[in-house]
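Take a look at this one; I'll ask things after.
Our next item is chain A:
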Amino acid sequence: MLTMKHINKTFYLNSPDRRTILKNFSLSLKEGEFISVIGSNGAGKSTLFNLIAGSILPDSGKITLDNKDITFLSEHKRAVWIGRIFQDPSKGTAPNLTVEENLAIAYMRSKKSHLLKGITKKDKAFLRERISCLGMGLENRMNTKIGLLSGGQRQAVTLTMATLVKPKLLLLDEHTAALDPVTAEKITELTQSIVSSEHITTMMITHNLTTAIKTGSRLLMMDEGKIAVDIKGEEHSKLTVSNLLERFSQNTKKNLNSDRMLLQYD
Partner candidate 1 sequence: MKKTLLFITIVLLLATATGCTGPSDSPADNSKDILKIGIALPMEHPSLITIQESIIDELAAQGVDMDINVKNAQGDPSNISTIISQFIGDDVDVIVPIATPTAQAAAAATKDIPIVFAAVSYPVEAGLVTAFDKTDGNITGITNAIAIDETFKLAQTLTPDVKTFGFVYNTGEVNAVSSIERAKEYCDANGLEYKEAIITNTGELQQAAQSLAGKVDAIFSPNDNMVASAMPVLAGEGIRAKLPVYVGADSMVADGGFASVGIDYTILGKQVAQMVIRIIANGEAISDNPIEVVCEYAKIINKTTADQIGAEIPQELLDTFTILE
Partner candidate 2 sequence: MSFIAFLGAIELGLVYTLPAFGIFISFRILNIPDLTADGSFVLGAAVSAVLTAAGHPVAGLAAGITAGAAAGLITAILQTKCGIAPILSGILTMTGLYTINLLVMGGRANMPLLNNETVFTLSAALFGDIFYKLELLLFIVTLIFVLYYLFFKTQLGLSIRATGDNEDMVRASSIDTDSTKMVAFAISNATIALSGALVAQMQQSADINMGAGLIVIGLASLIIGDAIIKNKTITRGLLSVIAGAVLYRLLIALILTTNLAPSYLKLISALVVAIAIATPTMKKKFELKKLQKKEASLC
């Protein structure tokens, strides 16, 4: 599904501030996998997502999606296959457009859009139906400007938008981190149900160790631009927080507590 081979990314290449975020990074994802990505700040998780989505380009290396080379493909062209949800609820939606209009824009990913056509009644009914699947009553607020909705509601809409047209890969960038615990729980549930029912290959960044372990089928722990821990399959189903931390110390010769990583676990 997704392969990344020997990716290198350095910022501020020609200045004394140069920072190599990813060095000779390689990764391979299988279709249908749900991967949790964890790591301390600065480990390279967001950069990884940015490279996959196309907001930044690698210095060298190759990225392919379903055997198509997308290494230097522009962001909006990749967006046909790659969906992304950010931490900030206001980033994924246009505040002055209505719920319906936002969904309509996301829906334009599908067809070879006839740009001069409008949104048909059929389309509107489809959008309404999809948003009602969330069970949040948003189908009754189709003509409300999104800026008036709460953070949780906006993330829910963004989730619907990202999965309206089934993406090949879904990137979740700490998408519940800015929500209160109850709403976060709800959004996480919704994400799970949509992803599993549609079999969407997903990568999720999170700082919550428990969530990372419980969710999905594979776990990647990153440290200083490298994969420190990669657990999948049988091992993954038996994983606990303590063996995870142990594995990490083993692989990186680092002591987590002294590193003062900002991981939360409950």
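Criterion applied: all candidates are chains of the complex that A comes from, given by their letters.
The rule is simple: a residue touches a chain if its C-beta (ideal position, glycine included) is under 8 Å from a C-beta of that chain, and two chains touch if they have at least 3 such contacts; residues count from 1.
Here the structure is a predicted model, which is why all the values come from computation and not from measurement.
Colleague: Going by the C-beta definition already given, which one of 1 or 2 is in contact with chain A within this complex?
Modeller: 2
Colleague: Candidate 2 touches which residues of chain A in the complex?
Modeller: 75-80, 83-84, 91-97, 101-102, 104-106, 108-109, 113-119, 161
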